[in-house]
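Below: the structure, in structure tokens.
All protein chains but one are shown at their positions in the complex.
Letters A, B and C name the chains as they come in the text, with residue numbers starting at 1 for each one.
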Amino acid sequence: MNFASDNVMGASAPVLDAVVRANAGALPAYGADEITKRVERRLAEIFERDAAVFLVSTGTAANALALATLTPPWGLCLSHEEAHVIEDEFGAPEFYASGAKLAGLPGVGAKLAAGTVADYLERLKQGRRFMPPHALSIAQATECGLVYAPGEIAALAEVCRRHGLKLHMDGARFANGLVAAGCSPAELTWKAGVDILSFGGTKNGCLAAEAVIVFERGLADTLGYRVKRGGHVLSKSRLIAAQLEGYLAEDHWLESARHANRMAARLGAGLTEVPGVRLAWPVEANEVFPILPRALDRTLKAAGAVYHTWSDRSLPAGERVGPDEVLVRLVTSFATEEGAVDRLLLAAGRGGSRAAAE
Amino acid sequence: MNFASDNVMGASAPVLDAVVRANAGALPAYGADEITKRVERRLAEIFERDAAVFLVSTGTAANALALATLTPPWGLCLSHEEAHVIEDEFGAPEFYASGAKLAGLPGVGAKLAAGTVADYLERLKQGRRFMPPHALSIAQATECGLVYAPGEIAALAEVCRRHGLKLHMDGARFANGLVAAGCSPAELTWKAGVDILSFGGTKNGCLAAEAVIVFERGLADTLGYRVKRGGHVLSKSRLIAAQLEGYLAEDHWLESARHANRMAARLGAGLTEVPGVRLAWPVEANEVFPILPRALDRTLKAAGAVYHTWSDRSLPAGERVGPDEVLVRLVTSFATEEGAVDRLLLAAGRGGSRAAAE
Amino acid sequence: MNFASDNVMGASAPVLDAVVRANAGALPAYGADEITKRVERRLAEIFERDAAVFLVSTGTAANALALATLTPPWGLCLSHEEAHVIEDEFGAPEFYASGAKLAGLPGVGAKLAAGTVADYLERLKQGRRFMPPHALSIAQATECGLVYAPGEIAALAEVCRRHGLKLHMDGARFANGLVAAGCSPAELTWKAGVDILSFGGTKNGCLAAEAVIVFERGLADTLGYRVKRGGHVLSKSRLIAAQLEGYLAEDHWLESARHANRMAARLGAGLTEVPGVRLAWPVEANEVFPILPRALDRTLKAAGAVYHTWSDRSLPAGERVGPDEVLVRLVTSFATEEGAVDRLLLAAGRGGSRAAAE
Partner (left out) sequence: MNFASDNVMGASAPVLDAVVRANAGALPAYGADEITKRVERRLAEIFERDAAVFLVSTGTAANALALATLTPPWGLCLSHEEAHVIEDEFGAPEFYASGAKLAGLPGVGAKLAAGTVADYLERLKQGRRFMPPHALSIAQATECGLVYAPGEIAALAEVCRRHGLKLHMDGARFANGLVAAGCSPAELTWKAGVDILSFGGTKNGCLAAEAVIVFERGLADTLGYRVKRGGHVLSKSRLIAAQLEGYLAEDHWLESARHANRMAARLGAGLTEVPGVRLAWPVEANEVFPILPRALDRTLKAAGAVYHTWSDRSLPAGERVGPDEVLVRLVTSFATEEGAVDRLLLAAGRGGSRAAAE
């Protein structure tokens, strides 16, 4: 019952198979191999658009490289105040952007509203001395598991356009957000105004495979150099390319995400039936954020459930975690088994005898 | 007949098997997994010493992180003027060291003599305004395929100690250098005075696996943070750890290096028998640097041989590449087959009918 | 009636005279001159302690250099969310600290309470992934003109000590804060736990003269290099040193600050007598922050008064700026004449006929 994160499992079978298949034979190094070219073509197909693609091994690298490309060292990049780029990347964006500043804005469920961003930018420009804003970064899904709909992204993109900002999407859980949004990859990104996407593969079944996808090629002029001097060009570049080839083949990536989201939905629905439990935010992708009685938290852990406590900074207005409660995060993945979900629900005493009877 | 580099092949079988084996089951992320711990213990065993170990996916990252740890932003790091850290890493060391400066010194075969370093440091200190020197970086093997013997390293380390510098070894081809030197890993590193080692696995049979090994733990205090903000901590950290586990098991890594070196020796010996061909530097590890008549170069390429031309800046005194000649580099690896070596020698017309008769 | 800032006037007469006097004759460059040495001795006398001193020409340089000395590139520096180092220095601290992050905390009047800092640090350490906090920076006086008493500083220093942080004081208006606090320079700084002080001279009567004073010499080891590579070592170093010599002679600096504070007190007291006007924060140093009816604001400007509108983010609980009001800042300096204060009050209609009658 490991719900700690979607990075505790290895690769899915199709991804691992692709790595094994790609291992044979001599191939040019540093991204000049055929597998990399095929992945680039596959991504262009998926996103219905030619784009510049850079393969890297971590999401932090993808985000930091993307933000540095959009924001000069004296510039400002806006984001939610609980965004991964602000809270969890140990200053990687600031490092890659040579000292640029990340400004954190509030929003329920770690989601930014267009009005919040617009207000911030207006207020900023009334000040006398400010670093110029250059980019906005949003996470799909958010740190609280919420999904931006295409219309919401378009509204944010419109604010960006009006103020001269570029829009970055941190898609560490892009696939989960995508199948939740129920639209096409293009509709969720460049058609809605996203300029650069960190396209995550690792959490959804790869071992270490992320792609920075730059929809406007002109924005990518410096990115190749940034990746190199970050030490993020694998000499045996087939390693990342092969993972993505396996990942993207025959909609395997979408199937994996659908499974993870289904497991989260099952988990969330089950938990709401447990007395004393409520969800901090609705389950939209592959994360569930219940507020648990502390006694139940202890019971679940004793039963072997693994998960993390979570921040309560972005709760909806009026909601709060009581002194005898704890807000936790449960993450499902391509590898989560229905049995594990049900065992956790059983341990939680969902529906009394009903759960046991199932 | 691909002799372009030791990074054109995938992983050796034991390495790939280890990755496949490590894929199953849930494991803690970010380096807290058991495989990583086992690799750390294995390295301690191999180097006969407790050390701080950081696993990363590229040699550039390993080198840049190591040099940044040793050199403050206003400091100087000495190296051979043709060193990989100076010529081939697109400023990664300067990036990770926030602007520190690399100073290039001359030396035949890309090898630095203790006297050269000592003279440079003396001259430097006679100047009125200089950035303080903090580190020396040497490559094992060098860019021209030469190997530092333990005594040569100790002499350099003595100069370092006298002037307050730390000593880094770029071991992208550490295994090849080690089996050539015929001593123990400890004798080639910390016992000779090396403070930090970039321990390369990728070129010798891994897919993407390097370790920064800090022999004096006190030097490693900041390295964890540096790795994180460089975006070089894999969430599914088992990927690199598993490669190294397979690599280091039962001396597989040493066998691979011995094979590569044997193939290079065979290739070098054969080429010297070809009329008009001479070696720029002796074959000591897994690289061969013949000076070829241009006609022969064309013949070999027509026959399908793949390799790169090479720099002539570090030739021995008196040696030069004539107008009708070309200096090239041929690299062998764990995967180089004897047959490929012999086919190239045959194409080169080694020993006339003799080669054909073999 | 220019109350825009304390940097709109040139130098006070003693400061200018000192510059003129110091101009004659040959002196060693780059800080090796006798005047610099005398200033260092004078500062040691004033602060009752040997300290490392670095003279620079701007407050931004002083602050950025100090914070970079205390905070590594992967570290966190806490400050008030409206602090000059966060809002007004265009990323200079992040630049000098190679990407370190500044975290802004709330507090009425831009003043930080020890409890606020302690709570933040506790919460931070409950997170799973965070940049380590290394420094706290407070401004004396604050952006809203408030003064930290020695006891308040000591309470903050105690929190810092407990969590391993160093304490920096941005003393751009140190003299104004000092005479307001009514204690000794030592009591306001190192005796209360301040580790590094940006000692400002420019706003209080110099032209461009600030000193970074490091009370614990060990902390200053790298600062000399940082100043040099920032391009902040004047070759004709006498220029800054002479200003400070004139500034610090015979308590001229204290007299200037006392005058400025007196003018601010007079201005503040007068404004509170104007109907419809109230002060956002009490007048403690040389800045006055009235909330004005918009009509009065227009009247004052029409009468030739110069000043800036100000941020209302740090108002006391319950206070707010109404739709027909505006919050402004009026700054007095060593050069503010009583007549100018009274003319402004007259224009404001203070006390009706009474002001006119005076």
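Methods note: a contact is a pair of C-beta atoms (placed from the backbone, for glycine too) under 8 Å apart; a residue touches a chain by one contact, two chains touch by 3 or more.
Given the structure is predicted, the values throughout are model-derived calculations rather than measurements.
When the full complex is examined, the chain removed from view is found to touch A, B, C. Listed residues C:Pro73, C:Gly91 or C:Gly109: the one in touch with the omitted chain is C:Gly91.
When the full complex is taken into account, the listed residue touching the unshown chain is C:Ala26, out of C:Ala26, C:Ala302 or C:Ala317. Screening C:Ala11, C:Ala110 or C:Leu315 against the full complex identifies C:Ala11 as the residue touching the chain left out.
Taking the complete complex into account, C:Lys236 is the one of C:Arg42, C:Lys236 or C:Arg313 that touches the chain left out. The chain not displayed touches subunit B at residues 73-74, 87-88, 90-91, 94-95, 97-102, 127-131, 308, 311.
Along subunit C, the points of touch with the absent chain fall at residues 2, 4-5, 7-11, 16, 19-20, 22-29, 56-62, 64-65, 89-92, 94-96, 202-203, 207-208, 225, 228-236, 238-239. The chain not shown here touches subunit A at positions 72-74, 98-99, 131-132, 222, 225-226, 228-229.
Here is the rule we go by: only the chains that are shown with their structure count from here on.
Taken together, the touching pairs cover every possible pairing of the chains. Chain A has the C-alpha centroid lying closest to the overall centroid of all protein C-alpha atoms shown. Among the remaining chains, B is positioned farthest from subunit C, on the basis of C-alpha centroids.
Taking each chain's centre as the mean of its C-alpha atoms, subunit A lies 36 Å from subunit B. Each chain gets one centre point, the mean of its Cα atoms, and the points for subunit A and subunit C are 42 Å apart. Contacts with at least two other chains are made by residues 73-74, 98-99, 131 of subunit C.
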